[in-house]
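Below you will find the structure I want to go over with you.
Every protein chain but one is kept in place in this view of the complex.
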Amino acid sequence: MNFKTQFFEDYQIGHHRETLGRTITETDIVMHAGQTGDFFPHHMDTEWCKTQPFKKRIAHGTLTFSIAIGMTATEINPEAFSKGYDRLRFIKPVFIGDTIRVIVTINEKKESNKPHLGQINEHVEVFNQNDDIVMVCDHILLVNKKNHS
Amino acid sequence: MNFKTQFFEDYQIGHHRETLGRTITETDIVMHAGQTGDFFPHHMDTEWCKTQPFKKRIAHGTLTFSIAIGMTATEINPEAFSKGYDRLRFIKPVFIGDTIRVIVTINEKKESNKPHLGQINEHVEVFNQNDDIVMVCDHILLVNKKNHS
Amino acid sequence: MNFKTQFFEDYQIGHHRETLGRTITETDIVMHAGQTGDFFPHHMDTEWCKTQPFKKRIAHGTLTFSIAIGMTATEINPEAFSKGYDRLRFIKPVFIGDTIRVIVTINEKKESNKPHLGQINEHVEVFNQNDDIVMVCDHILLVNKKNHS
Amino acid sequence: MNFKTQFFEDYQIGHHRETLGRTITETDIVMHAGQTGDFFPHHMDTEWCKTQPFKKRIAHGTLTFSIAIGMTATEINPEAFSKGYDRLRFIKPVFIGDTIRVIVTINEKKESNKPHLGQINEHVEVFNQNDDIVMVCDHILLVNKKNHS
Amino acid sequence: MNFKTQFFEDYQIGHHRETLGRTITETDIVMHAGQTGDFFPHHMDTEWCKTQPFKKRIAHGTLTFSIAIGMTATEINPEAFSKGYDRLRFIKPVFIGDTIRVIVTINEKKESNKPHLGQINEHVEVFNQNDDIVMVCDHILLVNKKNHS
Partner (left out) sequence: MNFKTQFFEDYQIGHHRETLGRTITETDIVMHAGQTGDFFPHHMDTEWCKTQPFKKRIAHGTLTFSIAIGMTATEINPEAFSKGYDRLRFIKPVFIGDTIRVIVTINEKKESNKPHLGQINEHVEVFNQNDDIVMVCDHILLVNKKNHS
């Protein structure tokens, strides 16, 4: 984790970075239930899950999202501000023992409604150990332009 | 937390529900850093935060989102499936000691691309103790229709 | 979780409610040891447990009690006050991987030593996935009477 | 924490032991909510608590009980078995920042319904930093008698 | 845990004490990653570990050290001060499911550079369930001498 200044002009369409892997554990699910208060049986009740199509406990969507985004938190750009996320989709379930990794790709640059800020779209893809995409979203950044007061 | 069956036809535009409040604590932030691996100084370094416009440690966006969504997890509809989230925006910072509550409003119903499923949009608004909106998003549900094999 | 006002007169002998299930995990035991400081080998040492009649690590009694009571915490009655618990008994061990559910039955109503308050006894039964009772206790509530200043 | 063998005959009425102190923190309450799923506003919502007679967040009863019992878990008697607890009463609220300590007194010895086991009553008293009693209960032990097959 | 006063003169070379056992769990590793921010794949990525000589996730060195030292924290000597540790060595990996125990031996007494304080060396050895040494270190204590103002 370190600071690295990047202005709007410095972002390159197509640039991507990939994280290492992280195994999602029962501990992660139990702690996420505890943090959020979501104790739905999909995450917490092995007996009920056996009666469902997915058969096993699955990670909370907010857990997969939080860990995936956290895995990308390696460089702090003091010129960028997170505006939010679009098109967050949970494509496949994440089970206990699955190992996820994340690829982030710059896929859009455009003007914002403030002249000194451009808008960057980071496309976030989360894969499991079988190279299946399990989650996607778009992270929207507002980034200062160079030489703009 | 309990099961309550609702078909697509049962959802009413304009129906809303409101959660009780929950105070965001230093513990929540430290545990969320620990769960996600995001130890950015915005959340973890009081000295650095003093040098920034917001002055104090702020909650991770993924923390506010996870807790807010968890606060709404009270009824399990076995006929509904979460497709994902759209237009997630972090409007104001959430500080340690802020108390948030959530209002969820059904604001859109439409056909999906499968005839037996309709799509519901739940608009999620998160307020702090001063009634400022701090976060919004749209939760997209696919819901079974009645009498549809 | 929501508020629901109930006066002493509103409680009906024989009324019962049942929770969903929750699987007790290794994480729960490790975190409960950490919260309480009880690191007895019954809970923390798989090698020692192999030498004991129960063969496997067992949940702390206080863990089973805390989770079971927590599972029943769904409605807040502003007219009721918890006085405490009687006849808390640990009937069978709870092992890692067991799934518990709780049935709460109103089984006694009587006068308290204050005229405006009645005493309610909620009988709490905790079952595992084999429908064995693993824990029981009686929760004692003091509840306001109607039309009593 | 260590093993110390004590038979029924070894317990002395009036014998007592006292723990050191432990401060109950916001972290304890947040983690106990997370472990039990009890996010009642009494423990989690500072704004709502301001409107209540007790003014501040209070520890869950199950938290005070679990920590207090954990504080007494220093010696493992392989001849004793915990049967349960009686007369658990929450006498005063425990607030964040309160420091509790526990005194355990042997106050009853009697026959059980099995000839080789006697029943011991340990009276548990929990005090805060002002020497107010905040919780009491009776821990019931079944203990092997000497020279009894 | 209790206070037990011991002056420099009271420490006996060769005296040793041994803890009970504790099983190192996946939960311990996930929580230690969360506490320290060390999410190296050696501890967190089962897929990557399969490609390494040790094949399975291993405990952080700082985790083994912290738990082992914590296991020895049973008596508080108000006359002693921890100066630090020397020769901390990680001899064998600690895997999830391993059960460790600790033996502490007084192996050196000598003068310090202050006349009223002596220096004690506690040799700490950590064993797994196969009686392999997995970690060693020397804990250095400064201890008040008797009758010395």
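Should a chain be cited, it is by its letter among A, B, C, D and E, assigned in written order, with residues numbered from 1 in that chain.
Here is the rule we use: a contact is a pair of C-beta atoms (placed from the backbone, for glycine too) under 8 Å apart; a residue touches a chain by one contact, two chains touch by 3 or more.
Just so you know, these numbers come straight off a predicted model, no measurement behind them.
Shown chains touched by the hidden one, complex as a whole: A, B, C, D, E. Among C:M31, C:A73, C:V124 or C:C137, only C:M31 touches the chain left out of the display.
Summarising the interface, subunit E meets the missing chain with residues 1, 22, 28, 31-32, 35-41, 60-63, 65-67, 69-71, 73, 76, 82-90, 137.
By the touch rule set out above, subunit C reaches the unshown chain at residues 31, 33-35, 37, 39.
Remark: the residues of subunit D touching the chain excluded from display are 20-23, 25-28, 31, 97, 99, 129.
The rule is simple: only the chains that are shown with their structure count from here on.
Annotation: A-E is the more contact-rich of the chain pairs B-E and A-E, by number of C-beta pairs in contact.
Separation between the centroids of subunit C and subunit D, computed from CA atoms only, is 16 Å. Multi-chain contact residues of subunit A (touching two or more other chains): 22, 26-28, 31, 35, 37, 39, 41. Chain-to-chain contact here is organised exhaustively, every possible pair of chains being in touch.
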